[in-house]
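Every protein chain except one is present and positioned as in the full complex.
In this document, chain identifiers A and B correspond to the written order of the chains, with residue numbering beginning at 1 in each.
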Amino acid sequence: MIRLEARQSVPGWLRLAATAGAGVAALVLVAIPIAVAGVGVFDAYALMAKGAFGTVFAASETLTRATPLILTGLAAAVAFRAKLWNIGAEGQLYAGALAAVAVGSGAISAPPAVMVPLVLVAGALAGALLMLGPALLKLRFGADEVVTTLLLNFVVLLFVQMMLEGPMKDPMGLGWPQSMPVTDAASLPKLMARTRLHAGLIIGLVLAVGVAILMRRMVWGFEIRAVGENAAAARYAGVPVTATMVRVALISGGLAGLAGVGEVAGLKGYLTSDLSPGFGYAGIVVAMLAGLSPIGVIVAAIFIAGVFVGADSMSRATGVSNYLADLVVAMSLLCVLLGGFLTRFRIRLRRG
Amino acid sequence: MEVLDILLTVNFWAAAIRIATPLIFGVLGALICERAGVLNIGIEGIFTAGAMAGWMAVWAGADLWTGVGVAAAAGALFGLIHAILTVPLGLSQHVSGIGVTLLASSLSYFIYRTALPDVTTPPRIEPFRPVELPVLSDLPFIGPALFQQTPLTLLAFVMVGVVAFVLYRTPLGLAIRAVGDNPAAVEAQGLSVHALRIGAVMAGSGLMAMGGAFLTMSAFDAFFFGMVNGRGWICIALTVFASWRPGKALLGALLFGAFDAFQVRLQTEVGAFLPSQVFLMLPYLLSIAALVAVARKADYPRAMLTPWFKGQR
Partner (left out) sequence: MTDRAPVLQLDGITKRFGPLVANDGIDLKLAPGEIVALLGENGAGKTTLMNILFGHYTADAGRVRVADGAGGLRDLEPGSPAAALAAGIGMVHQHFTLAENLTGLENIVLGTEPVLRFWGGRAEARAKAARLTRESGLEVDLDARVDQLAVGERQRVEILKALYRDVRVLVLDEPTAVLTPQEAEGLFAVLRRLAARGLAVVFISHKLGEVLAVSHRIAVLRAGRKVGELETARADRRAIADLMVGREVAASRRAPLEPGAPVLEIDGADVAASDARRALHGATLRVRAREIVGIAGVSGNGQAALAALIAGLAAPARGEMRLNGRPVARHDPRAFVEAGVARVPEDRHHDGIIGAMTIAENVAIEDIRARGFQHWGFIDFAAIRARAEAAIRDYDVRCPGPDAPARLLSGGNIQKLILARVLERDPRLILANQPTRGLDVGAQAEVHRRLLAARERGAGVVLISEDLDEIFALSDRIVVIHAGRLTEAGPPEGLDRGTVGLMMAGHGREDAA
């Protein structure tokens, strides 16, 4: 007879194995729709792998795609640690991008040493302020932040469209609803010739380390973990729960806002209303795959970015819809959830 | 045109009810799940899956009611995934719900794209037609507003009664209400907590998917990407607003529909002065406002979000 036995504590290697297993399981499960679509499963995955990591350029594209995912992944990881369900990274990303364009497309002119930090701060601030609202509504009125952040995503996107068709529209844009371009002085520097890699990646990596230090080594991180694990006990012991929640909301929103800054000031150069193909939502999957570990977010973001880039390339070659990538992402989330459950048990075989 | 004139037209009320219909299905579905203690934010994806599955069935040659059945079955299937993860396994209802939303929408889009790789304009089906009811449809004013709707709208109204009856007048409803309040009470009386919750989530998800099916089989006649557009999340907010009661759910959905229809008409009146997006934002902002207004005193089912494990200490 096979029985499940609860473990007292889950060793670190097992957590890693569960995450990796979840990624693999998602790919295996998604093989079914690939096969149904009439394409060889191994060919499809080989094309995906090649498209994502096969050449230096492919790898650079994957890292470029991973850049916003690291930041939205960190946004979700910090918030979820405190059990603040920020599902609004998508909207915060757009808010950050909008602020970056507002500041960085000619309204202010200054040397790059001033402009770059300025657009970063503006974007982070916009994202943070956007998340502050739902956090305060939760703390003050008990309004579920899942619903408010989700609904705000739609509001922000409409607001962006409104700005792009109105006051922020580029008069030189041939009628397309797009913003004025970000000036050279305000643009994030490129990292490598003939690739689209930009300094946003460095910012993401540095912030991942920074968040790791915050969560593990600092009093604020201690308080965030305490509030997330048991808010009642934290409050009883004198941890400032409300202040901690507000802090988490600002940090989380700010990180997502920075993702938007990177996309406009580092990659696209201007803002359109289709800037993000769901980076905010994918950030949730990244955070969960990483087990909410900030360093893990880097790895998970590269995996998810690889799936997106690889699926695009595979789709061009085989005609299989690139919605396959979203399918892998969704499956990964469900599999990692299930994997987390399985690690809490050990399987015992016994007679009788 | 004056505000009062808008409110007094038949077309306005007919539109309000049309807009409310998918929300009625959605709120009823969410309400059943939550009454049993399970938050189902897979709703947005389940709407999409229902819209796609129902439309696809009819496009492939099934009749309309079969299409509705297919949609409900698809919804129940995604509900089952959510239920397995959150009920016997007790995993995070938030994360599982997001996962189900992502899975259901991406799978719907993938299937649609795979079945129809090259179309530029979405193919159309012959949708539900408004039904003429004897006597009722001929009543002045309320006849055209209320009784010249499609059968799915009428079904939504009927479902309000059915759900209310089941919840408040049958032993099954008693058990569902109890399991969302105190699962221990249900287990101590010899009923299965897990079976009740899984069943409720599947049934609720089936209803949600019918709301999605209304979009492609009644409101429109084709499937578009992003056509659900936050309606699922709005239902979650309206469920709190309705304090988990079917009657109030109907009222909330109708108020919302009226507001939405009103803003559309307002837009045509004063659209010259304000960008259209301002009006499009209003439904979302209204939902947030409705949630905030009632959240403090909302009587959440006590066991909501809390998994139940048998025999654990």
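Simple rule for what comes next: a contact is a pair of C-beta atoms (placed from the backbone, for glycine too) under 8 Å apart; a residue touches a chain by one contact, two chains touch by 3 or more.
These figures come from a predicted structure and were not determined experimentally.
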item	value
Which residue of A:A113, A:M172, A:A193 or A:A237 touches the chain not shown here	A:A237
Sole residue of B:L89, B:L116, B:L154 or B:L172 that reaches the chain not shown, by the stated touch rule	B:L172
Missing-chain contacts mapped onto chain B	170-172, 174-175, 177-179, 181-182, 184-191, 301-302, 310-311, 313
Where the missing chain touches chain A, by residue	8-9, 217-220, 222-223, 225-226, 229-230, 232-240
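The rule is short, and it goes like this: only the chains that are shown with their structure count from here on.
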item	value
Whole-Å separation of chain centres (CA-atom averages), chain A against chain B	28
Chain B - residues contacting chain A, complex	41, 44, 81, 85, 89, 91-92, 94-96, 98-100, 102-103, 105-107, 109-111, 113-114, 117, 229-230, 233-234, 236-237, 240, 275, 277-278, 280-281, 284-285, 287-288, 291-292, 295-296, 298
Contact footprint of chain B on chain A as seen in their complex	33, 36-37, 85, 87, 137, 141-144, 146-148, 150-155, 158-159, 161-162, 165-166, 281, 284-285, 288, 319-321, 323-324, 326-327, 329-331, 333-334, 337-338, 340-341
